[in-house]
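Let's look at chain A:
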Amino acid sequence: MGIEYIYPEFEVVRNADRCIKCGVCQRQCANEVHKLDEDLNVMLSDEAKCVNCQRCVALCPTRALKIVKSDCRLRENANWSDSTIKEVYKQASSGAVLLSSMGNPNPLPVYWDRILINASQVTNPPIDPLREPMETAVFLGKKPEKIQRDENGKIKCELAPQIKLPVPIMFSAMSYGSISYNAHESLARAARELGICYNTGEGGLHKDFYEYGPNTIVQVASGRFGVHENYLNAGAAIEIKMGQGAKPGIGGHLPGAKIVGDVSKTRMIPEGSDAISPAPHHDIYSIEDLRQLVFSLKEATNYKKPIIVKVAAVHNIAAIASGIARSGADIIAIDGFRGGTGAAPTRIRDNVGIPIELALASVDQRLRDEGIRNNVSLVVGGSIRCASDVVKAIALGADACYIATSALLALGCHLCRTCQTGKCNWGIATQRPELVKRLNPDIGYQRLVNLVTAWQHEIKELMGAMGINSIEALKGNRLMLRGVNMTEKELEIFNISHAGE
Partner candidate 1 sequence: MTKYVIIGNSTAAAGCIEGIRSVDEKGEITVISGENHFVYSRPLISYYLEEKTDLQRMKYRPDDFYEKNNCKVLYGVMATKIDKENKKVYLDNGEEISFDKLMIATGSSPFVPPFKGLDTVENKFSFMTIDDALAIEKKINKDSKVLIVGAGLIGLKCAEGLLEKVKKITVCDLADRVLSSIFDNECAKIMQAHLEEKGIEFLLGDSAEEFLGNTAKMMSGKTVEYDVLILAVGVRANILMAKEIDIKTNRGILVDTKMQTSAKNIYAAGDCTEYLDYSSNTQKVMAILPNAYLQGLNAGKNMAGEQSDFDNAIPMNSIGFFGLHAMSAGSYYDEKDGGKCYIEKGEKHIKKLFVKDGVLTGFIIIGDVSKAGIYTNLIRNKTQLSEIDFEMIKESPTLFAFSKENRGKMLGGVV
Partner candidate 2 sequence: MKRVFVNEKWCLGCHLCEYNCAFANSGLDNMAKALKDKKIYPRIRIEGDENINYAVSCRHCTDPMCVKSCITGALSIEDGVITISQDKCVGCLTCILVCPYGCISQNENSVAQKCELCLKNSAGEPACVKGCPNNAIVYEER
């Protein structure tokens, strides 16, 4: 004890005047923080177990609860922060790698917040999206470089396979296993209603969700879990996952305890066995190898599905993207370092990779410079938080955005960042049946639909303000952006002017 003791991070503040001891907090906390003491007839809290997921706060009928950050601090200094010291304590106690969930929480620059959007005045009037038609649909896939005509002089209309999105937003990869059945159902139903796509992640596709195939992107990752012919043909597109923004350069590990029942069947691995996705694809050591997999998948699906290659945003991302654009892939997905995860080693998550904004700017520029921008569409993710982030991403050159953390927030996630425990009180990152049922997809899917619909309205308003009535006209239109709080170098990478210029 003693030396191992770490003061709880949060305090449960219970207003005794309001608490009616209904026990809802006790019944709803999978971490077993709350307990009615029969002898004292009061609700007690074991704060050491609290992860501040706010489930109890949200369900307390008398608003008697709040969770606050403990003000019991270690003696910090600018170098040794409270959390840094505690991490040392934890590792000295456990001897283990630290694990974390969701995205990088550290105060690294968020460039979206340093980029500002233009608006039309006088000479180039803005457009009112409530009065004028406003096009937000995009097509993802390889585009022809030039117009081709047949022997009769007619334009050739064959196009490589495309994904049509009415709004440039998709739900990014989250596997069944890392998130619950009900979370997946919510995503699938919302994608169908919105006409967009969700992504299976590397967990395979549950048999119940094949009906959502036209709105599904099926992923092929290094573990090849759940991959078979029907699976590949079920989706609207196939995504080869090379890397993930939250943990570039490493694989994934879903513990055997979570490989139960349908999760095991869907992944096509025995119950109780650890699902280990290797860091590399063992058959890919070059762009040529990647090209082989791309075309294997195209063969398997009769050249009807666009192939996406997903990579993490890392230092040489522009060169990597250039290679992928030449591999035969139709779409490149780039995941920034603030992207979420169900579990990642803390040091990797917090220190490896680069911000998506910089990666996007340099990739789009590089592909243009090399004349291969039309080979591929660009999808970016890794903490797209709101409609203006989407608009800025499009103006920097993206064709569409992947969102996941915002989607989970819509489903009830309170970003407590303890997905790795499997005790998600909101029924998202868990496989425990009594917790999974807390997410009713009837509610979940509607909230996702609401979120994307709201963003679409905002995207239209921002476009209208710029005097742009088609999102295609915004794509790569960096003149619409200005930087603030940026160095010359940063402005150079973004290839945008400073505000006021």
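Operating definition for what follows: contacts are C-beta pairs under 8 Å (C-beta built on N, C-alpha and C of every residue); 3 or more make two chains touch, one makes a residue touch a chain; residues count from 1.
If you want to know what made the cut, all candidates are chains of the complex that A comes from, given by their letters.
Remember, predicted model here, so these are calculated numbers, not experimental data.
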Touching candidate for chain A, same complex, options 1 or 2: 2
In the complex with candidate 2, residue positions of chain A that touch it: 17-24, 27-28, 58-59, 61-62, 64, 433-434, 437-438, 440, 442-443
